[in-house]
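I have a structure here, written as structure tokens, and I will follow up with some questions on it.
One protein chain omitted, others in place.
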Amino acid sequence: MRKILLRLRVNGAHHEVAVRPSATVLDVVRDTLHLTGTKRGCDMGTCGCCTVLVDGRARLGCLTLAAEVEGCEVRTIESLREGEQLHPLQSAFAECGAAQCGFCTPGFLMTCSALLSRTPTPTPEQVKDAISGNLCRCTGYTKMYEAIDRAAAQMRTEPAREPELSSREAVSGGSR
Amino acid sequence: MILPSFELHRPSSLAEAIDLVRGFEARGESYDFLSGGTDLLANYKCKINVKRHVVSLRHLPELLGISRDSIGAGELLWRIAESQEIHESFPALAKAAEWVASPLIRESATIGGNLLQDTRCYHYNQTYWWRVAHESCLKAEADVCRVVPGEKTCVATYCGDLAPVLLCMGASVRLVGPDGSRDVPLSAFYIDEGIQRFVKKPSEILSEVRIPTEARRRKVAYRKLRLRQSIDFPDAGIAFAAELSGSRIVNCWIASTAVGSAALLHPDVAQKAMGRDLGEPLAGELAAALVASARPYRNTFFAPGYRKEMLGVLLRRAMAEVGGFEPAPSQSAAG
Partner (left out) sequence: MTDERKTNSFQIVGKNAALVDAWKKVTGEGLYTDDFRIAGLLTGKIVRSTRAHARIVKVDTSRALAMEGVRAVVTGLDPGAGVKFGVLPISKDETALAVDRVKYVGDCVAAVAADDEETATAAAESIEVEYEDLEPCLDPRKALQPQSVPLQTKSPDGTNLHKAVDQAFGDVEAAFQASAAVSGGRYEFAPVTHAFTEPHCVIAHFEPDGRLVVISAQQVPHYLHRAMAEVMQMPMHRIRIVRPMVGGGFGGKSDPFPHEMVAALLARRAGRPVKINFDREDVFLTNHGRHPTQYDIRIGMASDGAITGLDAKALIDGGAWGSFGVVTTYYNGVLSQGPYKIPNFRYSGRRVYTNKPPSGAMRGHGSVNARFAIESELDRLCEQLGLDPFDVRKKNALAPNSTTVNQFRITSTGLVECLDRTRAASQWDRKFRRMPYGRGIGLGCGFYISGSALPIHFDFHPDPKYGQIPQSTVHVKIDLDAGVTVHSLAADTGQGSDTMLAQCVAEPLGIPLSRVRVRTEDTDLAPIDLGSYSSRVTFMAGNAARNAAIAALEKLQIAAARLTGRPAQSFIARDEKLIDVTDPAVAVSFDAAVREAMRGTGALQATGSYQSPRLGGSFKGANAGLSPSYSFQAFVAEVEVDPETGAVRVTDVWAAHDCGRALNPVVVQGQIEGSVHMGLGQALSEDMRYLKGQVLNANLLDYKVFTSVDTPRIHSIVVESIDPEGPFGAKECGEGALAPVIPAVANAIYDAVGVRLTSVPMTAEKILAGIRKVGRGAKPKLPAGAAR
């Protein structure tokens, strides 16, 4: 099958990639761009290990065609921190023991960053619901709640991050 | 799991999409429409009924828009779940959308895709290797059903959450194809056979869901059965809608999902409620009638007997929500 040329914007950088038309976002970020922080857990949309942000919304990399995110801003775990500065969610997950084996962690972090950018002060129920599409086999999710709370509190007292992502896009589902 | 190869088309208008279809039809080439991809691409990874062409509907402006009268087929489930307009006018629809699968699925999945979701079966939703080892089934590569040996029609289960609610709302779908467009009431849309599934022609695109004004008069409730409260498809689902005069039922609708190959209205059962008071014992009576008529197969997580029985519980709970009463303990569980 001939390859198609895609122009993708990933983590703020432009990439031109030649891929099979059926390549998923997960295939491209891992195998073409070698951004291996995004994990392949079930590859069928069930575990959430492959979660990335597309225009600020959490999306399953394994069930999204790369061709469908042309013109969108794709962000992977590699872009969550700014230089040496960890995102509050990253430090909180590390400090609270919310990451054990770490394999599901990038997916959870992307899901949570999408949550907190829309809902800076989520209720415990909102947090629980928001992460219910990501599976973790190590933690029983318990330490994650503490970590998300801690990160949310820190983010509320700090200047807003992710400036290049406009709030308009984040709330309007610009993924289409 | 690598996706099999296909040619991807990304039309930017409905007319362009229909033109593509015309071409495929003329050349006799196979094709599928891709919307959210959470159903189709998962099946493709299993090499289930892969087509040569895939036409993405994600870039068609005609498939967008949410109002009380119409929801574009390309609208994402999270948007429907969070839409102020839907919340206020059709809270049960918002709920049903919010209960689909998981939050991550709802970020991609659309209402059109949910209505057209492929039927599911333990013997079918398996990898290619698995199906080979199992000598496959009627709906895939073989010509025999593995659920009901000897059966020549497919009994795979339709597991969409929105269809029963929309059925109870009297919604219809707009189908646009090379020969023009038509509106089909949802009540005449589904076919209770796992392969045919619905009356939509392969060349037609479901462009929008149309909601009649009378839907606003109906009080609707939806209940579903699943083991995990996220991710899982329903193993049974019931929507109940009523037009009430006081507590008297002027008109009512009952629709089921995940117990057959289609989401279906149950007019025979609903008929018994006309003119009666919404409460127990009517709920118990309807539940018993519904359970008696249901015939789920052994092809999903819970056993068919259990799913059948749960239909009654779900109906009573949906009726209780609409009527604002406490459901009495069911006969069956009281032993």
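Per-chain residue numbering starts at 1, and chain names A and B are given in the order in which the chains are listed.
Here is the rule we use: contacts are C-beta pairs under 8 Å (C-beta built on N, C-alpha and C of every residue); 3 or more make two chains touch, one makes a residue touch a chain.
Because the structure is predicted, anything quoted here is derived from the model rather than measured.
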item	value
Partner chains on view for the chain not depicted	A, B
Residue touching the undisplayed chain, where the options are B:Asp32, B:Glu151 or B:Asp232	B:Asp232
Absent-chain contact - pick from B:Ala15, B:Val132 or B:Met274	B:Val132
Residue, one of B:Ser83, B:Ser102 or B:Thr157, that touches the chain absent here	B:Ser102
Contact residue for the chain not shown (choose from A:Val10, A:Cys104 or A:Met155)	A:Cys104
Residues of chain A in contact with the chain not shown	20, 34-44, 46-47, 49, 76-78, 80-81, 86, 89-91, 93-97, 99-106, 109, 128-129, 131-144
Residues in chain B touching the chain absent from view	1-2, 5, 102, 122, 126-130, 132-134, 225, 227-233, 301-303, 306, 309-310, 313, 329-330, 332-335
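One rule holds in what follows: only the chains that are shown with their structure count from here on.
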item	value
Centroid distance [mean C-alpha coordinates] between chain B and chain A, Å	29
Touch list for chain B against partner chain A, complex	1-8, 10, 34, 37-38, 41-42, 44-45, 54, 56, 58-59, 64, 74, 76, 78-79, 101-105, 107-108, 229-231
Contact footprint of chain B on chain A as seen in their complex	1, 4, 20-24, 27, 43-46, 48, 51, 57-60, 63-65, 67-68, 111, 129-134, 173, 175-176
